[in-house]
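Every protein chain except one is present and positioned as in the full complex.
Lettered A, B and C in written order, each chain numbered from 1.
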């Protein structure tokens, strides 16, 4: 690929000659460049387990005039998604499709494991309590996080009385939908790299309005944490053009289960009411394959090939 | 809970006195009742590893007049979501919120592992090739599967020329959106228990129109497999009102990565074009936090607490 | 067209020989068959200005065994949209495209005029007051009425504190969104022929929950009026596959203006707050061409053809 990122190329070419500390830094940058771009030299050293001066010398060794220029190169690496293609090439370029499948699933398992190890249980409990005590619950997630927000919104609506899924649609903008947010409300912001500036600004607004802010994001270094008093950290993965949101989805599942357990009676009432409504009012039959008879019939058809023409 | 399902209650009460084979059956039903409701006595025996007559005797032991009545009770168990509350109670009722978190995440890891073990690599490769060779790609997923469909649609649109996310909205119905589907097209149907009848019918239509049908569903027993020539199996989880779709999402990730690797040059071109368009035409700045400077500044603010009032 | 509706054909063939009263009936049926299908013989006579027995004899003259069979034929006429193609043929078949434009616009003017003449001012005032006094405002309109509902929802949200646009989307159904409707709320249902059964059922539910129900529909014969205590009547038009909703949109405009005048101070506050938010928080510039300078520059470009390559 002609448009290979310069920094990645330098790291690749020099890798053989790197010291042990430099190799650690190189690995860290390849894996977490999105985070690396945030860090001061001291902080990066701390994360990787080398000294600040090792970091600075690493920058010079790569041909940069000091850490700031190196950091600028890191920024360029982050800037375009094109780089993710390069990273994909590195990760998946030489393996078969079958191996890609196994490799992606294994990587997603790792992300959930890392999430289990790093997530703060007291923060999770705080999130549950904050949601339970809120008057209105706003959920914001856009771009690749929109499906997560929509999924969470669907289930919270069965549990809590006033849930508002904030979406960007053809008619209205985010701020038109959160303009009435207040002290008694909670705003749940979901954002993973490449972080959404619109989500961040909505959280800033909510925070200024004294609303509670809960975030679901990928690290303590995430800008989403600035306005949040309750950060749920789940590992995402960027080794592809697709941002893997498997671990965040798992945390969403846990949130729904925990809320359900706290509001069991209300949820049962809601579900019972919905069942009654279906029976009494719905024109449509429920869009679900529930009747054993139907199912068996369908399965039989499949087995005997009745449907074949 | 007063409205405890009768069948579950019978199983619970009798469990201590069950034979080894009956315990296997009881466990199977508690875990996979949604599937159990489909099965003939012979097939259930096969799945669990007991004889058909053990299954029939188990039905009688529980107090039913033979297998058909027992199967009807299974159907009732499936029918309402209320039962998932009962199952949640069983699974999560006696543990703390922190343990719920760990338990859900661990369960999601297991589902991905089971998916890795059971998914057929040649089917995955067939899915990739079918998508690459299609003229138009239709993606259908509704209810809790809508976020998965939307996520897949977003990324496929960057890779393939004609991707149509079929959604049910206030204006149009599914069939109005797939009315022109033909032989050269592929329809990807995503459905997990409680299976969607509308998705099933759309796949039937696509199949009659000789379109290729790919399904992402939870088992070979899923009714979705009836009209599909290419079944991607991923484990979902119903031990909650929330259907965990973590493993299916991981398979979607793998699909996107594999397609990307096959169409690298096209994806690079698409992404480069999008970058150029942003630069040339967009009124808005990109909704992404890309500039190192900004990030550092934000991070600094956070560290020094400048934003605190 | 081979599939010409039998009843229309009979009317066309016999028209020359009809009595004056029969011609009136024939014209009424061609224009308002959708309504005609509702009416008893007595009622149809009343609407057209002929006696009940004239109506019954008309049915026999057309070759039907009495009024019930004739009414069944009317039902068939209504049943499929195909008939609207036939009606289009009748209305627009022999005129040029330019004349189609003039004819459609003229017809829309007539519908607004008829709406002005027939709409009940005290009902309009009741609608305004009911909306102003409601706790939550739900708006339901699906199929071709979805754009009207969305338009009304967008503006009401700027005026009233808790507006919920009920939509059918891939994730949730109507009843999941209105499950918490109560006595203090108002539900605004918008439905025109071909009336939506789902909207009707939602209004029935709202009515049983003692919520206020306001309807925007096309006549006092509309089934939507069953559950409504406040019916805004606006003329729609079905002389095409497209249901002209111009007059209903005009009534929506009037509703927004009247509400705005009643809540001027609140609307000003909302708009000012939105302006401030844009200035303080928005990453994006507003998506509106506001700056005179920009406009002039753009206009200049246009005039001088600077943009031409």
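By definition in this document, a residue touches a chain if its C-beta (ideal position, glycine included) is under 8 Å from a C-beta of that chain, and two chains touch if they have at least 3 such contacts.
This structure is a prediction, so every number in the text was calculated from the model and none was measured.
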Sole contact to the chain not displayed, among B:25, B:197, B:211 or B:224: B:197
Full-complex contact with the absent chain, from C:5, C:22 or C:225: C:225
Residues of chain C in contact with the chain not shown: 1, 3, 37-38, 71-72, 74-75, 78-82, 85, 88-89, 92-93, 97-98, 100-102, 104-106, 108-109, 112-113, 115-116, 119, 121-122, 124-125, 128, 142-144, 146-148, 150-151, 154-155, 158, 194-198, 200, 221, 223, 225-227, 240-242, 244-247, 249-251, 253-254, 256-258, 260-261, 264, 267-268, 271-272, 275, 285, 287-293, 295-296, 298-299, 301-302, 307
Those residues of chain A which, in the complete complex, touch the missing chain: 141-144, 146-147, 149-150, 167-172, 283-285, 287
So that we can see where the missing chain sits, which residues of chain B does it touch? 150, 153-154, 157-158, 161, 171-173, 175-177, 179-180, 197-198, 201-202, 204-205, 270, 273-274, 277-278, 280-284, 287
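To be clear about the criterion, only the chains that are shown with their structure count from here on.
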When centres are defined as mean Cα positions, the distance from chain A to chain C in whole Å is 42
Which positions in chain B are in touch with at least two other chains? 142-144, 146-147, 150, 285, 287
